[in-house]
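Starting off with a structure, shown below.
With one protein chain withheld, the remaining protein chains of the complex are depicted in position.
Coming up: chain A.
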Amino acid sequence: MTSLPTCGTCRPARAVPDKLRGVNAAYLFALPAVALIAIVVLAPIAVVILLSFSNYSLGATDWSLVGIGNYAQLVHDRSFLNALSNTALYVSVVVSMSVLLGLLLAILVHGTGRLRRLYEVIFFLPVASTLVALGLVWKFMLHSRIGPINELIAALGLQRIDFFNNPSIAIFALAAIGVWHLVGFNMILFLAGLTGIPRDLYQAAAIDGADGFWDRLFRVTWPMLGPTTIFVTITSTITAFQVFDTVAVITHGGPAGSTDVILYQLYQASFQYFETGYASALTVVFLIIMMAISAVQIFAARGVHYS
C-alpha cells in the first residue's frame, strides 16, 4: 500500500502520487478562473437581476423591492421603444449590407493572386483601427458645411445633406460607418469559407455544364458558404446590437432621439442619471436579446455540423 519512492522504474507505485498531484494541480490551475468568473460574471448578473426589481439609486441609503415596476415602466417608456426601434433599424441595415458586401469582396479578392494580401490589408484596416478616432474623422467628412463629401455633393450641383442633423438620415449615416467598420471582418470570414470549398466541386459542376461565373456562384459557391453565411450574419448581428462608440462620439443620440440606441440609453440611465433600478431592467432586457441571438447561433451551428 505504501509507495516506494526509491523504486524509480516501478510505474504503478509512481502513478499514485502523480495522479494525486494532477488532481491538486487541476484545482490550483482552475481556481483563478473560477474566482474571476464568479466575481466578474455570475455575481454581477445575479445583482443586476435583483436590482431590476428594486428602486435602488446609486448613493441612496434606503431602497426596497418594487416587483416588476421597472419592467412595466420600460414597456410604456416611449424613449425605450424608440431606442429599440432605432437599434433594430441600425442592425438590419448594418447586417444586411456588411454581409452582402463582405461576401462580394471575398469573392472578388479570392481570385486575385499576388494582390490578395494587399486587398486583405486594406479592407481589414478599419477593424484594426480605433473607432472613436475614425468616428471623429467620419463626423468631419460628413459635416454639412465643411465636410469633403458635401463639397463633392455641392460640386455636382446637388443639395447638401446634413447627415447628422437630419432625423431621418442620421441613423443611416451611422449605419454606413458601421458597415465600413465591419465589412473587412466579414470578408475575412468568407475568405476562410471560400478556401474550404474543394476545387473538385467546381470541376464536377463544370462537367455538368455549370462553368460560367454566375453558375459557379449560385450552384457551388453560395450553397457551400451557407454555414459561413449563417455564422457571419449572427456575429454581425451581435456586433451591430452593441453600437455605442459612433453614437457617443458623433450624435449623442440626436437629432430628436433618432440615433438613441439601446446601449447609449443603458449608458445614460446607468451612469449619467443613476436610475439604477430602471437601468438594471434595461440591462436584463438587453441580456435576454443577446442570449436569444446566441441561442440561434448554437442552434444553427448544430445544424451545420450534420451537413
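Quick note on the criterion: contacts are C-beta pairs under 8 Å (C-beta built on N, C-alpha and C of every residue); 3 or more make two chains touch, one makes a residue touch a chain; residues count from 1.
Rule of thumb we're sticking to: contacts and distances are computed from a predicted model.
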**Study point:** Identity of the absent chain, which is to be given by its UniProt protein name, from "Spermidine/putrescine transport system substrate-binding protein", "Sugar ABC transporter permease", "GMC family oxidoreductase" or "peptidoglycan glycosyltransferase"
**Key:** "Sugar ABC transporter permease"
Study note, to complete from the structure: Given A:Val34, A:Ala204 or A:Ala256, the residue that touches the chain left out of view is A:Val34
Check your understanding: Where the complex has a chain not shown, which of A:Ser54, A:Asn86, A:Thr235 or A:Ser258 is the residue touching it?
Key -> A:Thr235
Exercise for review: For chain A, enumerate the residues touching the unshown chain of the complex.
Suggested key: 11, 14, 18, 21-23, 25-30, 32-34, 36-37, 40-45, 47-48, 51, 58, 101, 105, 108-109, 111-112, 115, 117, 119-134, 136-138, 140-141, 146, 148, 151, 180, 183-185, 188-189, 192, 213, 228, 231, 235, 238, 242, 244-245, 248-249, 263, 266-267, 270-271, 276, 279-280, 283, 286-287, 290-291, 294, 297, 301
